[in-house]
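If you scroll down you'll find the structure; I have some questions about it.
Heads up, one of the protein chains got dropped from this complex, but the rest are sitting where they should.
Order of writing sets the chain letters: A and B. Residues in each chain are counted from 1.
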Amino acid sequence: MNPANYILLSALLFSIGAIGVLVRRNAIIVFMSVELMLNSANLAFVAFARMNGNLDGQVVAFFVMVVAAAEVVVGLAIIVTIFRTRRSASIDEPNLLKY
Amino acid sequence: MNFTPPAIDYFALSPMIVIFAAAIVSVLVEAFAPRTIRRFLQLLIVFGALLTSAVLIVLNAGTRTVTGGGAVVIDGPALVMMGTIVVLSILGAALMAERSIDPVGDSFAARASSLPGSEDERQLTQRGYLQTEIWPLTLFAVLGMLLFVTANNLLLMFVALEIISLPLYLMTGMARRRRLLSQEASLKYFLLGVFASAFYLYGAALVYGYSGSIFFPEIAQSLTSKPSESIVVFIGMGMLIIGPLFKIGAVPFHQWVPDVYQGAPTAVVGFMAATVKVAAFGALLRILYVAFGGVRWDWDPLIWIVAVASMILGSIVALLQTDIKRLLGYSWIAQAGFILVGLAAASPAGLESTMFYVIAYGFATVGTFAVISMVRDANGEATNLAAWAGIGRKSPLVASALSLFLLGLAGIPLTSGFVSKFAVFVAAIEAGATWLVIIGVIASLIAAFFYVRIVVIMFFAEPTEQTASVVVPSAFTTISLSAGVAVTLILGIFPQPVLDMLSNAGLFLR
Partner (left out) sequence: MNVYTPIFILGALAFGFAAFSVVIAGFTGPKRYNRAKYDAYECGIEPTPQPIGGGRFPVKYYLTAMMFIIFDIELVFLYPWAVAFDQLGAFGLVAMMLFLLNLAVPYVYEWRRGGLEWD
């Protein structure tokens, strides 16, 4: 199969993730959309590694997975703290800081 | 298949290794040391590691090498940036170590997981618990910054970006007072930060797809050697620089800056405002000058737009602010624009002036936040400008120090800010961007207005009953404050030695 299709798929996933971040209200869903963006980048890296014929892209994919996991943990910690304080995970509600 | 281990120059990497080892030890101290001596041990580890690292950087002054399988490059500009980051971290950590300003302890929540306003929180505060997790986080953030300015490939730069960001997201949310603001700032910083990292990463994937390598020198080679330029690589480059531009806080990636400035603990803002900017400019310079140095004409317009937008938006919105921390947040955005003017020159002069600017800016910023942490009323820090009326009559010394920093940021002669603004504008004119400099000068005039306004409020307004008082700090804050004053004056009156050092540091190793 033509690897270029995978690049198109990854671009599609990246866009879905980016739109998800911009339009969703729940912090957890926003966060999942970001993870989708990171993983679409992973797919692009692996597909490009195949096209370029070297392993750099696959190595990057490994590291990105681990970094994404670390990000999940820090992000959940922050979201859970906010949730316990405000009893809500909506990102519209924290609005003390403005202008 | 034969595997040969990559040659690793451990001495060249030692400044990072020391910080990393100290961070690990610091986590173990958190795990095993009894609560009573934890703070003492942590301070010992943090300041010991930062000082050792500074000494090792000085010993490495002549090192020019690419090591670690090509992933890390130690060259002149990298060493200058590393040294600046470590010294500013020492001053920032001193602000965080301050304990005598707030009567109940330091500036961090006794336990970050306790609910704001709960009985739990009240008891922990009453027992005088101090939170020491802030120290390993600080060390990890410093490690990330050192790697960020020395990274020679897209992967290490991404990992370093995350090592900087993750601790800072957490530190932002740990303020002892006004915890709702602090947590909100943390959430916003986090969500926008990971969004920007995702763009960086996808851009990296596109650049890798075009050039077949993640190493900067090879990317540069493929850009010059391939016959046809592909649109993919320019989309990739545009997405790639979103990562550092977000950390810099340039428009349109600036929304988090005022929120984090206002919400985060003042000491943490002092630390990160100074150091992260150095690190992010180091990385941005390396991406644009090393990897994309050959296609300067393609990225210059991007940087121009970002610089103009940052200067104008930052200066004008800052005029309307009533909270001093938020005002400084917008002033950071404007300053980012000024520095980008120098960066856009894409010449050796551009590199030197950018580095000089971030150094001068870093020291002035640490000092500014040292002063802000000292001005308090019954509810903690008095950040509303109304509370600053007439402070200069009550405590002339502290108010003069702050005035010096603010005039420095405004770019008044005899301060570091004047020399640095002059340097970036000259670099831009030499590169032919005179129109950019004209906009820059106009924006500096607007910016000077709000900096001077604070000085006027402090010295020429009558003190009211709202006026806050200035608390006498311990040696920690005093040292940071004095260092800030000294460097701002020395770089303003006698900048030549530092300028010489920067030109001796030479260019990026390719």
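Just so it is clear, a residue touches a chain if its C-beta (ideal position, glycine included) is under 8 Å from a C-beta of that chain, and two chains touch if they have at least 3 such contacts.
Everything numeric here is computed off the predicted structure, so don't read it as measured data.
Residue B:30 is the one among B:30, B:102 or B:298 that touches the chain missing from this view. Although one chain is not displayed, chain B still touches it through residues 1-3, 5, 24, 27-28, 30-32. Panel shows chain A; residues 62, 65-66, 68-70, 72-73, 76-77, 80, 84 of it touch the chain omitted from the view.
What we mean here is this: only the chains that are shown with their structure count from here on.
Contact residues of chain A toward chain B in the complex are 7, 10, 14, 17-18, 21, 27, 30-31, 34, 37-38, 40-41, 44-45, 47-48, 51-54, 56-57, 59-60, 63-64, 67, 70-71, 74-75, 77-79, 81-82, 84-85, 91, 94-97, 99. Taken in their complex, chain B has these residues touching chain A: 112-113, 115-116, 154-155, 158-159, 162, 166, 169-170, 173, 179-181, 183-188, 190-191, 194-195, 197-199, 201-202, 204-206, 208-209, 212-214, 258-259, 262-263, 320-321.
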